[in-house]
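For this depiction, one protein chain was excluded, whereas all remaining protein chains were kept in their positions.
Order as written gives the chain letters A, B and C; numbering starts at 1 within each chain.
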Amino acid sequence: MAVTIDIDVRYRDLDALGHVNNAVIATYLEEARTNYIDEVFGAGLEEYTFVIAHLEVDFERRITTGDDVAVTVQVPALGNASVPMEYEITADGQRAATAETTLVFLDAAGEGTAPIPDPVRDRIEAHEGH
Amino acid sequence: MAVTIDIDVRYRDLDALGHVNNAVIATYLEEARTNYIDEVFGAGLEEYTFVIAHLEVDFERRITTGDDVAVTVQVPALGNASVPMEYEITADGQRAATAETTLVFLDAAGEGTAPIPDPVRDRIEAHEGH
Amino acid sequence: MAVTIDIDVRYRDLDALGHVNNAVIATYLEEARTNYIDEVFGAGLEEYTFVIAHLEVDFERRITTGDDVAVTVQVPALGNASVPMEYEITADGQRAATAETTLVFLDAAGEGTAPIPDPVRDRIEAHEGH
Partner (left out) sequence: MAVTIDIDVRYRDLDALGHVNNAVIATYLEEARTNYIDEVFGAGLEEYTFVIAHLEVDFERRITTGDDVAVTVQVPALGNASVPMEYEITADGQRAATAETTLVFLDAAGEGTAPIPDPVRDRIEAHEGH
């Protein structure tokens, strides 16, 4: 079940060509991701450490101020230590970009990977209906 | 022939966990890319329009302030309309991330793709020794 | 008559201490300012050149993600070439910062200052009820 957020495009998001900069698109994804994490991963999250291991974006349309921007995110099948996420960004209802990230849980030392904690796995799978 | 630039990590590049934010890594890539474009693509670039069509990053190590950061970029075999670029980011001499981007030339209307202009293709291939 | 906008605090707005960075506060002001300019300065604005000549912020409370942030801006008495703006930023209804900026109109060459164009002056004064 996808979670969607709206993004307010800021003037500072534009680059010298007047379009939302490619790095800022990664920030838009981050807003959708942190919102998903807050809503779905659940309480107790401060006990876990995870990092972004992979980011991939296909840019289809340029975005600018005044565009009505939304980001949708969902989690397909979970790995052992990793949570894949798939995104779609729309501007005025038209697809502007698609993206994927991989979030990886780390062990207590923050060095090696660790299995997705069971409560987190359960909540994601319940949310996504896997 | 790879082109390498040094990056000064700014305090503003850090996120709430004290590491360089993933979106800022895309900005570091952009610095290497714009530097490569300035050095290699050559004069007359203002006549052409190109956009980033694809961005892909694998994050291997977290970066923080005080790290000695460098970004290396090179162009493998050229496509018809697209210029692929491969990057390596190091922090204190250790690989922190690898990345790829695809830059696509657009036609005069900025709508469809266009072949890489011949002078640009020639300069890239001379530089890379393809 | 003050114009108020809401700000979505982004995770990227935080610095390593978990608070909205001071430079990002300047971006929040910019959002209020560009919104005021769009709403009040009126059509034909692309004919004019103006720049920010002065920025001044008093930070009173730290802001973080989850805070309900709003920025209010109004224009006190106009100068000859300059438009002063006064701002208040609130977080969860409590004042977090106050600020002032001075916007200066430039001549066609973009070198010297120029009087505020009459249509812009008229619209601001009508809006503010000066």
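Couple of notes before you dig in:
Operating definition for what follows: a contact is a pair of C-beta atoms (placed from the backbone, for glycine too) under 8 Å apart; a residue touches a chain by one contact, two chains touch by 3 or more.
Because the structure is a prediction, the values reported are computed rather than measured.
For the chain left out of this panel, the touching residue among B:31, B:60 or B:86 is B:31. Note that of C:7, C:57 or C:71, the residue touching the chain absent from this view is C:57.
Although one chain is not drawn, its touching partners on chain A can still be listed: residues 11-12, 14-18, 21, 23. Contacts to the hidden chain, counted on chain B, fall at residues 7-8, 10-12, 27, 30-31, 34, 65.
By the touch criterion stated above, the residues of chain C touching the omitted chain are 21-24, 26-27, 30, 51-59, 62.
We take it that only the chains that are shown with their structure count from here on.
With centres defined as mean CA coordinates, chain C is found 31 Å away from chain A. Chain B has its Cα centroid 23 Å from the Cα centroid of chain A. Touching of two or more other chains is recorded for residues 21, 23 of chain B.
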